[in-house]
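The complex appears here minus one protein chain, its other protein chains still in place.
Up next, chain A:
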Amino acid sequence: MLDDLSNQFLPSTVGGLAAGAIFALLALGYTMVYGVLRLINFAHSEIFMIGTFASLFVLTTMGVTGPLTGFALIGMLLLMLVVSMAAAGGAAVLLEQVAYRPLRKKGASRLAALISAIGASLFLQEFFALVVIPAVFDKAGRNTTGVPRLVDRDVVFTIGNANVRTDHIIVIVAAIAMMVLLDQIVNRSRMGRGIRATAQDPEAAVLMGVNIDNVVRMTFLLGGAMAGVAGMLYVMEYEVTQYNEGFVLGIKAFTAAVLGGIGNIRGALLGGFALGLIENWGAIFLGSEWKDVIAFIVLVVVLMFRPTGILGESLQRARA
């Protein structure tokens, strides 16, 4: 057992960071929407799924069948990034418009909004399984779709016995760059100030001239775009997707958001990386089939001692 630990600790850490980066990107969307609307956007996992298929669409359309290198690879990654962010961000904005805004305008209860969210989630899954996947990708809608390898698994350097590969570096660097960008937008831009004000006191925000509808739209756009980045990186790293690919991942990302303190952007990052690492470390002892169990045990234990998560709730502490 101790042998396992010393042999596998560093490799698990690398894998855990890559998984955690994707959890964190996805957790941002849950946490931002919760911060502004106090709504669990259950359909966020489908926004991620749309992001994976947008990247797959780029690979198929560009005729990628094997690994690329150099500028071709960078260009392809950037193209996937842009298309996935646009598709997922756009889908998130549309989702808000169709599934949440009408309820909000009528002053419906949060339970109604949650049910609408679950409905939207199922609708999007089925819409992809029955319509989009067969029509666009010419595949059976409910089968797992393999993704051609884009990045060679070359070892760039090693830390102890852990191989750090090109794909790991791309995932972790891209995720961190996107998080820094989001953090800057939320903390430095005018719209970001509007988002933070709305999260802290919506009525006072209106009295300052903040247009809440715009803030909500922008929140879904940013959260959706981050889910798009997550989808693109996921497709590149794990080389697979399907109509319900977001389901388990979405629940884990939500867990990460709660773990860090829901509504808190930096909490989502912390929660994401923590969850990725804990899952992979735990798997050393119990085997990787226990990953999901480990993740949720951790959640329960943390919440028993810190009900508001590691960093505490709410966007209001985003800078604290």
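Here is the rule we use: a contact is a pair of C-beta atoms (placed from the backbone, for glycine too) under 8 Å apart; a residue touches a chain by one contact, two chains touch by 3 or more; residues count from 1.
To be clear about the criterion, contacts and distances are computed from a predicted model.
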item	value
Hidden subunit of the complex - UniProt protein name among "Glycine cleavage system H protein", "ABC transporter ATP-binding protein", "Phenylalanine--tRNA ligase alpha subunit" or "Electron transfer flavoprotein beta subunit"	"ABC transporter ATP-binding protein"
Listed residues A:L10, A:V82, A:L103 or A:V206, member touching the removed chain	A:V206
Residues of chain A (touch criterion as defined above) contacting the omitted chain	190, 193-194, 196-197, 200-201, 203-212, 314-320
